[in-house]
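Next up is a structure, given as structure tokens.
Every protein chain but one is kept in place in this view of the complex.
Moving on, here comes subunit A:
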Amino acid sequence: MIARRSRPFMRRGSAALTGILPFIALFAAWALLPALAGIPEFKLPSPGKVLNTFTNMMADGSLMAHVWASLQRLAAGYLLGNLIAIPLGLAIALNRAVSETLTPVLSFFQSIAGIAWVPLAIIWFGVGKGSVLFVIANTIFFASIYSTVIGVRTIPRVLFRASLSHGASRWDIISNVVIPGAMVQILVGLRTSMAYGWRALVAGEMIAGTDGVGYMTLEAVQWYQAEIVILGMIVIGVLWLLMDALLFTPIERVTVRRWGMVR
């Protein structure tokens, strides 16, 4: 009994361990390569120097200020993008007229979603928060909407019929069949759009920003401060890992995994 119970735990533990191995390899290469291959420090600063920068920027509060600015912007763009994308995706999937009207125009704009809008956004909103938010929301919208559409369209027809023959109204169908039935794909959209949103955020801040992690890295380039650039990249990656582990994975566990819709 004890042995059987401990086995999944061991497996989970070893999976986490295996997942860390590539990071260790990367870190080792980072620490050893410059000395072995003669790469100058200004091109690839050592881990120690980056750590030092981290401590300094934490101490003076500048790192947290940039991170906080980026996170707020990301959250706003994420909410805005998905609050439009998910209901619109449901409408497109459920209503043929809406689908026929909107599909061509959405396809047109999909190819120029995201940072392609930066130049025009700067003209419209100026350099700063408005432009970056517009670019993030735009990117997130397109990264999310088609997942919702596919999610609804792949719900087995028999589930609609079963609900209708048990007296479901249109609203009953939406709340009891459509939304949970599309949940696997909606979550894919929420997850992917967050990742794409991060990228748009960083790119947007680099071009049109006045603060934030993306702005921080690009500003550092002017002074050849590669250690700040690397620090910024690590911060972005770590924050994403945390969001994935603390937000999306738990949501998945209590919904689609629990329902046996994904393994």
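Just a few scattered comments:
Here is the rule we go by: contacts are C-beta pairs under 8 Å (C-beta built on N, C-alpha and C of every residue); 3 or more make two chains touch, one makes a residue touch a chain; residues count from 1.
To be clear about the criterion, contacts and distances are computed from a predicted model.
Of the names listed as "Transglutaminase-like domain-containing protein", "ABC transporter ATP-binding protein", "Aminotransferase" or "Indolepyruvate oxidoreductase subunit IorA", the one that matches the UniProt record for the absent chain is "ABC transporter ATP-binding protein".
Screening A:Met183, A:Ala200, A:Val213 or A:Ile236 against the full complex identifies A:Met183 as the residue touching the chain left out. Set against the missing chain, the residues A:Ala168, A:Ala195 or A:Ile251 yield one that touches it, A:Ala168. Residues touching the missing chain, restricted to subunit A, are 156, 158-159, 161-169, 172, 176-177, 180-181, 183, 255, 258-261 (touch as defined at the top).
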